[in-house]
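All protein chains of the complex are present and in place, except for one that has been dropped.
The block that comes next holds subunit A.
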Amino acid sequence: MGDLAATLLSAHGLTRTYPGVRALDGVDLTLRAGEIHALLGENGAGKSTLINLLTGAQPVEAGSIHLDGREVRPKSPAEAAANGIVAVYQEITLLPNLSVAENIYLGREPTRFGLVDRARMRREAALLLARFGLSIDPAQPLSAFSTAVQQLIAIARAVDMSARVLILDEPTASLDSAEVAVLFRLMRELAASGMAVLFVTHFLDQVYEVTDRITVLRGGKLVGERRTAALPRLDLVAMMLGKLPSGDSHLQRHAAREPGAPFVTVNGLGKQHLVAPFNAEIRQGEVLGVAGLLGSGRTETALLLFGAERADAGEIIVDGRPVTLKGPRDAIRLGFGFCPEDRKLDGIVPDLSIAENIVLALQARLGWMKRLPPARQRELADTYIKLLNIRTPDAEKPIQLLSGGNQQKALLARWLATQPRLLILDEPTRGIDVGAHAEIILLLEKLRDEGMALYVISSEVEEVAAYADRVMVMRERRQAGMLAGDDVTPSAIIDAIVMPGAVPPSGRAA
């Protein structure tokens, strides 16, 4: 695949394990001189970990990185930069209160008689920026400029540090379409000068506009590398969402059942700048799947449904009665539970024990005065540790010592302890090991069969198609479709996500 002579960077079998989860598992990556290469995947696919290994932010556990045929093993971002591998992140990592020139030459200031030669620094900075089409005063503080300009300054700094491999992590996330156009022109010029640009993004339009090749990761593994021109969008999304290439699902779809009684009806629920109004009906004993790419608005529907964000349009009807959710507590009172996508930040309370984490939601519902007696807490915790097969010697251990899969089970236990009627799950199987993954799917099916209503957001299309009764598809922060019955197949879901033949309404790419 490709011209070996032009290979600039090749990584083989890169692996990195965190407690309980393999963040990156034997991934290969080849970057050729003069190419713009997209690195794609959902959250938790391993993109950040791969970048961290390439830039030396984390040590390589297994595998190798070759630059120009010579093995490199950067131990720090500074060492990687000295080798010519530099990353520029979405969150600008420069110092806003320093001047532009100081930022560009931070840590490598030109000196004269042992003092920083400010005049020369400004002169050279101005020259450098001019090459990037920026005619700005380098003596101004960085914070005086827009995000886009700061982004370009960060790239200028990276390139000036003799970068040969430039990694851009979501650089366009906060840019408007004109700024994106400027950035793309710069990327093309840099590639034409013989650099390799690794472009991480979740805007597929931009991938097709600017990249030559695509590498897709999923669940820490390499799905494949393709030439952009030879990869239809439908196939790309299928690669990202784990649809098998051969026809339809290998997973057995559950038999069609009588629809349960409607529990929650959502009418035109939405919030400006978050997600456009959407409709859904959630029935008892059913799984409503929610599919869509990263940034499609799938998580935002859950936040509105759980009251974590306040809707400014539409209504939620529970048991035939309209309700207002001022916050999660209102939703919990109605019998809702929510396992968020970012388990570490929004889910677990790291310092507290497994038992305390499990009883937290139930205790919050009982109120502060009706404390569950310690014996009852232990009993609840032990019950769920056994029921969900949470692997721990002791319920009193801090929850942060558990593996990702067991943390997720503890969060499920937290809600099951409240006997919920609706469970909202955002990526319940992300970043967890295979065994726990299967256990969680089985548990969801069991809960559904016992009559619980489930609202499951997932980027695993094969799985969603297997266990969901209906699937709501989100695209570009609006509802793009609702599949039911025999239409719930991985292919149909991906079709709805991509909507082939239609012109995407995105105005971003120029």
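As a convention for this text, a contact is a pair of C-beta atoms (placed from the backbone, for glycine too) under 8 Å apart; a residue touches a chain by one contact, two chains touch by 3 or more; residues count from 1.
Note that in this section contacts and distances are computed from a predicted model.
Engineer: Assign the chain not included in the display its UniProt protein name, restricting the answer to "Electron transfer flavoprotein subunit alpha/FixB family protein", "Sugar ABC transporter permease", "GDSL family lipase" or "Cytochrome c domain-containing protein".
Structural biologist: When "Electron transfer flavoprotein subunit alpha/FixB family protein", "Sugar ABC transporter permease", "GDSL family lipase" or "Cytochrome c domain-containing protein" are compared with UniProt, the left-out chain turns out to be "Sugar ABC transporter permease".
Engineer: Using the touch definition up top, pick the residue from A:Leu234, A:Ala364 or A:Met499 that touches the left-out chain.
Structural biologist: Of the listed residues, the one touching the omitted chain is A:Ala364.
Engineer: Among A:Val86, A:Leu186, A:Ile332 or A:Ile457, which residue is in contact with the omitted chain in the full complex?
Structural biologist: Checking each option in A:Val86, A:Leu186, A:Ile332 or A:Ile457, the one touching the absent chain turns out to be A:Ile332.
Engineer: Of the residues listed, A:Ala78, A:Ala144 or A:Val349, which one is in contact with the missing chain?
Structural biologist: Selected residue, touching the omitted chain: A:Val349.
Engineer: Against the chain that's been left off, what residues of subunit A make contact? List them.
Structural biologist: Subunit A touches the missing chain through residues 306, 308, 327-329, 332, 338, 340, 345-352, 356, 359-361, 363-372, 414.
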